[in-house]
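This part shows chain A:
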Amino acid sequence: MSIGHYLVLSGVLFSIGAAGVFLRKNLITLLLSVEIMLNAVNLAFVAFGRQLGTVDGQIITFFVMTVAAAEAAVGLALVIGLFRHRESLNPEAFTSLKW
Partner candidate 1 sequence: MGSDALLFYLFAGAAVVGALLVVTQRNPVYSVLALIGSFFGLSGLYVLLEAPFVAVVQIIIYAGAIMVLFLFTVMLLNVPREDAAEWDQAHPLYRPMAVRIGGVLALLLALELGWALSRTAGLGGDVAGDHPAVSSVAELGRVLFTDYMFAFEVTSILIIVSMVGAVILAKKRED
Partner candidate 2 sequence: MNGLPLLSIAILLPIIGSVVLLLVSNRDGSKNGLVRNLTLAISLVTFAATLMLWAGFDASAGAPAFQFVERHAWIPAFGIEYYVGIDGLSLMLLVLTGFLTPLALLSGWDSVEKNVKEFSIFMLLLEASMIGVFSALDVFLFYIFWDFVLIPMYFLIGIWGYDQRIYAAVKFILYTMAGSVLMLVAIIGLSWLHQSMTGEYSFDLLKLYEMNIPEGTQYWMFLAFTIAFIIKVPLFPFHTWLPDAHVQAPTPGSVILAGVMLKMGGYGLIRFAFPLFPEAALYFAPLLATLSVIAIVYGALVAMVQPDMKKLVAYSSVSHMGFVVLGIAAFNMQGLQGASYQMLAHGVSTGGLFCIVGMLSDRRHTRQISEFGGLKTVMPRLTAVMLVLTLSSIGLPGMNGFIGEFLIMLGAFKWDPRFVVVAALGVILSAVYMLWMFQRVFYGTITNSHNEDLRDLSFREWAIIGPLAAAAIGMGVVPNVFLKPMEPAIQRLVDRVQAHQPLVVLREPAPSPQAPKPTGPQDLRIAEVAR
């Protein structure tokens, strides 16, 4: 398979993830969408790494996963905090800061 295929695939995934940020009305799903985007990037890294024949791509993915984990932790903590304030996970419910 050509690198192009992989890149297109990662692009598609990235776009889906980005779209997810908008489509869903659930904070957790928003986080999931971001995870999808990161994975899309991971795919690109690995594919590039394969093409270049180096391990860098793969190693970077480890770091990305770490970051993803960290983000997930903090993000979920925040979600919990928000949920405590208003029994809701709808992002539209949290618009007290505006203008």
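Per the selection procedure, all candidates are chains of the complex that A comes from, given by their letters.
The working rule: a contact is a pair of C-beta atoms (placed from the backbone, for glycine too) under 8 Å apart; a residue touches a chain by one contact, two chains touch by 3 or more; residues count from 1.
These figures come from a predicted structure and were not determined experimentally.
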Going by the contact definition at the top, pick out the neighbour of chain A in this complex from 1 or 2.
1
Which residues, counting only chain A, touch candidate 1 once they are in their complex?
1-9, 11-26, 28-29, 31-33, 35-36, 39, 42-43, 46-47, 49-59, 61-63, 65-74, 76-81, 83-84, 88-90, 92-93
